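Of the protein chains in this complex, one is absent; all others appear in place.
Chain IDs A and B follow the sequence of writing; residue 1 opens each chain.
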Amino acid sequence: MTNLTAQMQHPGETGDMASPADKGRRKFLVAAGWSLMGASMAGTAFAAYKYLFPPVLYEPPTVFKIGHVSIYGLGVDERWKLKGRFWVVRNMRGIYNMISICRHLGCTPNWFPDQKRFRCPCHGSIYDAHGNVRGGPAPRTLWRGQITRDPLDGELIVNTVIRLDPDPVQTPQGLWVKEKVKEVTPFYIEHSAPAGASCASNRLLC
Amino acid sequence: MDEKVTREIFPRDSRKSYGLVELMKKTAPIVKKEPEDTVYVWPNLLMIEIICAILVTVGLMVLIQFEHAPLRSLADPSTTPNPMRAPWYFLGLQELLVYFDPWYAGVVLPGMIIVGLMLFPYLDVNPKGVGYYTYSERKFAVFNYSFGFAIWWITIIIGTYLRGLDWQWYWPWSNHLEHMNPALVTLVPLHLIFVNWFHVSEGVGKLFGDIIFIGYFALGTIIPMIVWKPMYKAMGLWRYLTFSFFFLSMMGVALKIVLRLLFNIKYVLVTPWINI
């Protein structure tokens, strides 16, 4: 009677019924079963993860033909902000562009010509005309987009996906990257200053 | 039809004596008490629930006579509204993002708040104060909850009333329509202050910052361990360490906000990978 109860409670584990070889086989089959189940679960998880990454994107354009250098005056030009989300900046040595995406959390900063600052309305990051961080929580300087000259007609082409992002240095004035590091091809095009321009109005443009 | 059977499930009978007996592990909470004084859910509780539901509906209906769901202009990636204010329940988070780097304020800190809240019942070893409002029997627990709650609500209030254009600090009496000049003092990481004061190299300055940061956690853990020994004994090592980590982090958030607002300090801990 007791034997029968034991057998009912633990079928297969009642000593003499199963030989050691049987036991080993069972152990193996259980392990194999669980491994197979684990593997298929992992495979399913991976497939689900893959499924969430679309291989084709339909996103707004990122390459813009912005015309000749001569149409841009000294300083920050906002005409491409609405269409392309970048500013064109011309200084005494040449021309470059900065992506108008705050490096903190991606809002669009506003340009204040009187303060000579970009200021973000989301968390109060402040950048100067070079994109250096002058205040607020931004952890890096503004991106500069690729700028090249069209070999056919000499117009400028901006690509906002290819971006320059050097590591900044912490200074008492904020996060800083030297202009020399940022004024490199293909993110900068050298050009003579517009006629009659002087950098007396803005020291930063010299 | 009127001869309907009406009977209670346990009819009281004066000729019999009753006893409710139950075996429990631990010390029984119900000792020398009368059998529980219970009532039927139908209609007692259901009526309360229906009344609550009606009151909520009426309240909502009255509210939407005065206030409508907002709808701003069409989404436009090139222009961010100024200032961009999140809904009130996320304003605390938005305000914290001003004081900390996004990886901390946006990801790690909310994660720690959630995990910390989840762990609360496992860290609170005080068996008293179940089932009634009490402050005197569990002062420390109530203090902790209230402190976290206060940070949350104070940051919400700052975000709602004290932040204006360009997310700048505006007092209620200042002109909210005028762009303020950014503060002349920029935010400085702590190690640069040490460099200025003590004329040490930047590396040494960073080391000071690291020592302050680690020292805060180390001393904050060890001192209460010695001073409030009974508390430590009651909690046990691991529970105490977990609690101390969350407690000091919470206090650290408040400290950092004060440091930022009063002394314009951007980071205390500066490493090549993370800054806090």
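Basically, contacts are C-beta pairs under 8 Å (C-beta built on N, C-alpha and C of every residue); 3 or more make two chains touch, one makes a residue touch a chain.
One rule holds in what follows: contacts and distances are computed from a predicted model.
Visitor: From the names "N-methylhydantoinase A", "Cytochrome b/b6, N-terminal domain", "Peptidase M16" or "Fumarate reductase/succinate dehydrogenase flavoprotein subunit", which one matches the UniProt record for the unseen chain?
Guide: "Cytochrome b/b6, N-terminal domain"
Visitor: Against the chain that's been left off, what residues of chain B make contact? List them.
Guide: 1, 4-9, 29-30, 33, 36-46, 48-49, 52-53, 56-57, 60, 63-64, 67-77, 79-81, 84, 86-90, 94, 97, 101-103, 106-108, 114, 117-118, 120-122, 124, 127-134, 138, 142, 145, 149, 273-274
Visitor: Residues on chain A that touch the omitted chain in the whole complex?
Guide: Those residues of chain A that touch the unshown chain are 49, 52-54, 57-60, 105-107, 122.
In this section, only the chains that are shown with their structure count from here on.
Visitor: If you average the CA atoms of chain A and of chain B, how far apart do the two points sit, in angstrom?
Guide: So the centre of chain A lies 31 Å away from the centre of chain B.
Visitor: How about chain B: which of its residues touch chain A in the complex?
Guide: Per the stated touch rule, the residues are 77-84, 94, 97-102, 106, 165-168, 179, 181-183, 186-189, 192, 196, 270, 275.
Visitor: Using the touch definition from the top, list the residues of chain A that touch chain B in their complex.
Guide: 60, 81-83, 85, 100, 104-105, 107-110, 112, 115, 117, 119-124, 126, 134-137, 139, 170-174
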